[in-house]
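As structure tokens, the structure follows; a few thoughts come after it.
Excluded from the complex is one protein chain; the other protein chains are retained at their positions.
== chain A ==
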Amino acid sequence: YRKMATLSVCQPQLGGFSFENCKRNAVLEAEVTKLGCNVPSARKTGTTICGVVFKDGIVLGADTRATEGMIVADKNCSKIHYISPNIYCCGAGTAADTEMTTQIISSNLELHSLSTSRLPRVATANRMLKQMLFRYQGHIGAALVLGGVDCNGPHLYSIYPHGSTDKLPYVTMGSGSLAAMAVFEDRYKQDMEEEDAKRLVRDAIAAGIFNDLGSGSNIDLCVITKGRVDYLRPHDMANKKGVRTGNYKYKQGTTGVLTKSVIKLDLEVVEETVQTMDTS
């Protein structure tokens, strides 16, 4: 502790990321792999997320499975994150990274809109996200589909973990992005109606769910138009757990009762205590 205390004398303490343990972690990882065990992996959202621009606004869609290696960690996680009342963002990649990144950008956008006293624009959120992701050189594994409606109309961006962005009428991200993109490339038309757009996004996410192991469970949709946001969770339960058809329980009375004897145990109450649960 003496060294750490003296270090804090010379340099002022700053917040933010601390890289103190990186060397120790590298040494530990080498030791662990030598023994043959595995280092625990981060929880990813091997995912299908997509978005499409239609006549009056944006439809965003996402599946709801979160994986941890080969195991499903969360059967119903929410991948469409709130950024501002008119902007929502789907996140693929490391689950914690997408969650924290979208929360930080949402806070920054709120402060910014309070200071300009205007509804925030999608381009602002896009610029904040890409500058932050580039600053961390891709170590923050967050691939995002950002969509919203502002004073200039509907906008849809896709943002990659290293900080590059694309502004397109339809985008898909995640491990199931190829399956979803195949559906989009076949059936996308400019200026669709809302119902057509919702059906298209639902089919694209369903293609990702059924053809990609990393995506599954339900389909969430978010429809953003000028002045209205419909957050449909779940829009479609594509994978319902089946109901058991057979019943292996025996009926009452299957086994005949031959004799019955009742022995009464005399117990007296010695002590009674009540422990309240800490429900705060």
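Descriptive notes on the structure:
Going forward, a residue touches a chain if its C-beta (ideal position, glycine included) is under 8 Å from a C-beta of that chain, and two chains touch if they have at least 3 such contacts; residues count from 1.
The working rule: contacts and distances are computed from a predicted model.
Only one chain is not pictured, and the protein name UniProt records for it, out of "glutathione transferase", "AP-1 complex subunit gamma", "DELLA protein" or "Proteasome maturation protein", is "Proteasome maturation protein". Checked against the full complex, the candidates A:Lys23, A:Lys249 or A:Lys264 give a single residue touching the omitted chain, namely A:Lys23.
Taking the complete complex into account, A:Leu111 is the one of A:Leu111, A:Leu168 or A:Leu213 that touches the chain left out.
Here one chain is not drawn; of A:Ser41, A:Asn76 or A:Gln137, the residue touching it is A:Gln137. Within chain A, the residues in touch with the undisplayed chain are 1-10, 12-19, 22-23, 26-27, 29-31, 33-34, 100, 104, 107-108, 111-112, 115, 132, 135-137, 139.
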